[in-house]
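A short write-up of the structure that comes next.
Heads up, one of the protein chains got dropped from this complex, but the rest are sitting where they should.
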Amino acid sequence: MQTEPLIAASGLALGYGAGPPVVTDVGFELHPGERLALLGPNGGGKTTILRALLGQLPARAGSLHVGVSCGSVPQTERSRLDYPVSALEVAAMGALSRLPWWKRPGREAREQARRALARVGLEEFGETTFGQLSGGQRQRVLIARALVQDALVLLMDEPFTGLDRPAAERLEVLIADLAAEGHGIVMATHDLEQARRWDSVLCVNRRQIAVGPPAQALDLPVLEATYGGAIVELPGGGGRAVLPAQHHHH
Amino acid sequence: MFEPLTEPFMQRAIVEMTLLALAGGALGCWVVLYELSYAAESLAHSLFPGLVIAAIAGIPLLLGATPAVVLAALAIAVASRLPGVGRDVGVAVVVTTMFGLGVLLALSPDSPPGVEALLFGDILGPSDGDIAAAAALVLLVAVALPLLHGRLLATGFDRDAARALGLSPAFADAALLVLLAAATVVAVQGLGNLLVVAVFVGPAATARNLTDRIGPMIAVAAAVAVLAGLAGLYLSYYAGTAGGASVALAIVALYLLSLPLGLRGTDGGRLSPAGGYDH
Partner (left out) sequence: MQRGLVEVLILAVPAGLLGTWIVLRGLAFFSHSVGTAAFPGLVLADGLGFAAPLGALAAALVFTAGNAALGRGRERERDSVVALVLVGCLAAGVILASDVFGSGANVETLLFGSLLLVDDADIRLAAIAAVATLLVSALAGQRWLAQGFDPEGGPVSRRQTLALDAALLGLIALATTATLSVVGTLLVASLFVVPAATARLFTERMLSWQLASVVLVALEGTAGLWLSVKTDAPPGATIACVAGAVFTLVALLRAVLARAPRGSAAVLAATLGLALLVSGCGNSGADADGRLAVVATTTQIGDWVSEVGGDAVAVDQVLQPNTDPHDYEPRPSDVAAAADAKLVFANGDNLDRWIDQIVSDSGSDAELIDLGADVPERLPGESSGEEASRYDPHWWHDPRNAAAAVREIARRLSAADPSHRRLFQSNAREYLRRLGRLEAGIASCFDQVPVAQRKLVTDHDAFGYFARRFGIDVVGAVIPSQTTQAQPSAKDVSELIDLIEREGVKAVFPESSLSAKVADAIARQTGASADYVLYGDTLGPADSDGATYLQMEAANAEAMVRGFSDGRLGCRLSP
């Protein structure tokens, strides 16, 4: 069944200030329940696309239609871990986007935040200071915030970075559950293996290289164009992997 | 055009201004990259208790001022490492306390008159000592900056990565602050408070709009500072506007002129040091 897409982009070009465009030719649709992986090297334009979806960056060319509210789930390494807030307060921040400016989030917002924390499996951590949570827990708190925001689309910027295996598996299950409930998910990543398990993949390296289900989109030429690096065959039939030319985190 | 150059007092003012512009412009690049503008503006106030103590003890004022301001610089480096505090707040805490202490010390009957006048120098009347100190400062900056260059750059670019490289971010911070403190002691007597911050921040911020590499940035900043100093002194000579304020206005004007030429995108990812928050 083909539904009305949550997000539709075609021929999109994006850039900052007067500088050259960062990424061009972006075109895709995101449907309810769909998990889309943005795959590409650092500097390839993943974060820029996420920003445009959040409405922070106007289209240079082409069209972008975002019909629903998007909730941002940023990298928690970038948020300030010394911030004086509890997990519950962070989740409750989501209510701010729905309230008119003269209203403070009230009891129902806190109630909703508590439910959202329970939904992501953190009901007993509501009063813990955000900075004291583990990386995976922080990601889930930010997802709870997006849920409180009533976001139908979650925009996630490399949410698995720095997580250990159990935390990553737990997060992946949560994301799958949310998708099953009808949320659209857009996730920036450079983890090729994980992208293979998602509903669709958008490969980008300063321009869109391919989009579609992983099985169709992720072939060797596309990967080479995406990463420009060496493609190696993993032993034991584990599939191909890419050794990016440079690979570092902040 | 050359008339001001024939007046000895203008020659001296130009020499002093040029020396301080060279040092201030070059050092200012690191001040701007490390977001130390507040420290550059306020360190001069923390001279105060040192000046008073030196005056009471009857030792040369510079000898008292230097330890006070270096102490303040180190205290800022320590305070900004406290969680939740950050560098700006560290500056506020340290400088306010030092200044308050200075005011209290100055109540002592032994405290000589007009000590605080030293915080308000005048560019039009530099003494021989001022010029010698400015020359020494240029020398210090010319030696210290190349020595520290690698560390400052690595730490400013990415603190965590610098730590992984075996460099100590705390050392880079402290070294830069101490250098800034030394420059403040010298510059404040020639320029006064107002001009010190203008020379440290303005030319470097201008240069940052015009270049995207640290090497050229330092050269451009020093050149901009010298140019603004000359322009300000000429303005003061021909238009009759207050000396120090004219130089400050010239610096701000050059910065505003450089804005449309800004090469950078919206959020200046380049050359950006990590902020003042250590975890």
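Per-chain residue numbering starts at 1, and chain names A and B are given in the order in which the chains are listed.
Note that contacts are C-beta pairs under 8 Å (C-beta built on N, C-alpha and C of every residue); 3 or more make two chains touch, one makes a residue touch a chain.
Treat the numbers as computed from the prediction; the structure is a model and nothing was measured.
Q: Could you tell me which of the visible chains the hidden chain touches?
A: Hidden chain, whole complex, touched shown chains: A, B.
Q: Return the single residue from B:Val15, B:Leu62 or B:Val93 that touches the missing chain.
A: Final answer for the missing-chain contact: B:Val93.
Q: For chain A, which residues touch the unseen chain?
A: Residue positions of chain A that touch the missing chain: 17, 50-51, 54-56, 71-72, 74, 79-80, 83-86, 89-90, 93-97, 101-102, 104-105, 129, 145, 149, 155, 157.
Q: Can you list, in ascending order, the chain B residues touching the missing chain?
A: 4, 7-10, 12-13, 32, 35-38, 40-42, 45, 79, 82, 84-86, 88-89, 91-105, 107-109, 112-114, 117-118, 120-122, 124-127, 194, 197-198, 201-202, 204-205, 208, 233, 236-246, 248-249, 251-252, 255, 259, 266-268, 272, 275-276
Here is the rule we go by: only the chains that are shown with their structure count from here on.
Q: Could you grab the centroid distance between chain A and chain B? Build each centroid from C-alpha atoms only and quote it in angstrom.
A: 43
Q: How about chain A: which of its residues touch chain B in the complex?
A: 16-17, 19, 80-82, 84, 250
Q: Which residues, counting only chain B, touch chain A once they are in their complex?
A: Residues in contact with chain A: 83-84, 158, 160, 264-267, 277, 279.
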